[in-house]
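Yeah, one chain of the complex is gone here, protein chain that is, but the others are all in their spots.
In order of appearance the chains are A and B, and numbering begins at 1 in each one.
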Amino acid sequence: MRTILRKVFLVDLLQGMWVTFRTQHPKNIVTEQYPFERPKIAERYRGAPRLNVNPENGQTLCISCDLCALACPEALIVVGWERNPETKRKDLITFTFDTSRCMFCGLCEDACPVDALELTQDFELASYSREGAIFDRQILEEGIQPKKYVF
Amino acid sequence: MPDDPKPEGTPSPESAPSPEAAQAPVTPPVAAPVAAAKPPAAAAAKPPAPAAPKAPAVMASTAWESDLAEALSAEFGGDAPECLTYLGQPFLVAKPESIVPLIQHLQDAHDFDYLVDITAVHWPERAEPFDVIYVLYSFSRNERIRIKIRIAEGFKPLTATMVHPSADWLEREVYDMFGIEFDEHPNMRRILLPDEWETFPLRKENSILKMDQRWVQENLGIESGQ
Partner (left out) sequence: MAETFLDSTELVLNMGPQHPSTHGVLRVIVKLDGEKVLGTECVIGYLHRGVEKIAENRTYTMFAPYVDRIDYIAAVSNGLGYCLAVEKLLNVEAPARAQAIRVILTELNRIGSHLLWLGTHALDIGAITPLFYCMREREYTLDIFEKYCGARLTTHAFRIGGLQYETYEGFEKECLAFCDLFLPKVDEYEELLTGNRIWRKRLIDVGILNEADCKAFGVTGPMLRAAGCKWDIRKALPYCGYEKYDFEIPTRENGDTYDRYMVRMQEMRQSARIIRQAVEGLPAGPITAKVPKVIKPPVGEAYVSIEAPKGELGYYIVSDGTTQPYRCRVRPPSFVNLQALDKMARGSLVADLVAIIGTIDIVLGEVDR
């Protein structure tokens, strides 16, 4: 008898529907409206690489030790340097970081002894060409500038 | 096929295996069961790979003393596999011809009823360049062992599919990657790579950049896959 009543009044269905409707309450909505609403990125997030500069004089922190290039599993970092005849230290000339092959494992960041190379919270890495994914020193120091679209 | 250049021309001190003559490689294991606690014998059988100048490149394994090792030496007598252990993980070194009977016996008498994995290792400098490794587990004993056989190029070990159906794909993968064919296997084809692929990628002579250029050009319509 009870089973018949359950069937007639669609109890099972209503139970299931109740779960669905319950989660439609505005405070239960979890969808992020991405381009309008920026997601909160964790502090340790491994995103676009950045080459830090000294904020005081704008000089690079990189000491051209090449450790990041050695640590990289994909060998996608190329450090170009020149020996400065006066200071006898290596001067950084170029720094290329091929993000098209990067898997953001963070090993380069771990290897850096002076915290010059860092993976930042920037995550908008799309570009129109493959070449656009290869970051040179300028992009690395200034950070990526994704195009802002107005909707 | 890689079977054609048989490396029999390289006479090795311990054994000169020919794929047909099943008696030839008996020599090393014969001594083993008599003196089970003689690990250097096993170590010597593995010629140090690229003539490394420093530390002998051999595994510091010791004889495995356990009920199972004793039982096996009692049951198989002179043909018993060598029982060794390294880092607390026991492994047996068996003769290539006796591998399937050994797995069968371990299943019937010692309850090793789960074939975990079959894989291979390529040692190009060795006279018997391939290790085929079988990992077995027993649910009732809660014990895991590895069985290792050393085989020559072109030697076809018997398939273990009659004992453990799970060996089917695992053996196909070994064939796919190393070119070791398993005798009487129901479906000895490539499994991961395309059927027309020509090289066996996990052999040491194939570097990571080497690939089947012809296949890539014919089937993908691109100049190179690199």
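The working rule: contacts are C-beta pairs under 8 Å (C-beta built on N, C-alpha and C of every residue); 3 or more make two chains touch, one makes a residue touch a chain.
Because the structure is a prediction, the values reported are computed rather than measured.
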item: Residue among B:Leu115, B:Ala152 or B:Ile180 touching the omitted chain; value: B:Leu115
item: Chain A residues that touch the omitted chain in the full complex; value: 12, 15-16, 19-20, 23, 30, 41-46, 71-73, 103-107, 110, 119
item: Those residues of chain B which, in the complete complex, touch the missing chain; value: 49, 52, 55, 57-61, 86-87, 89, 113-117, 119, 121-122, 133, 135, 139, 142, 144, 146, 164-166, 168-170, 173, 177, 190-194, 201-202, 208
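Keep in mind that, in the parts below, only the chains that are shown with their structure count from here on.
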item: Distance between chain centroids, defined by C-alpha means - chain A, chain B (Å); value: 44
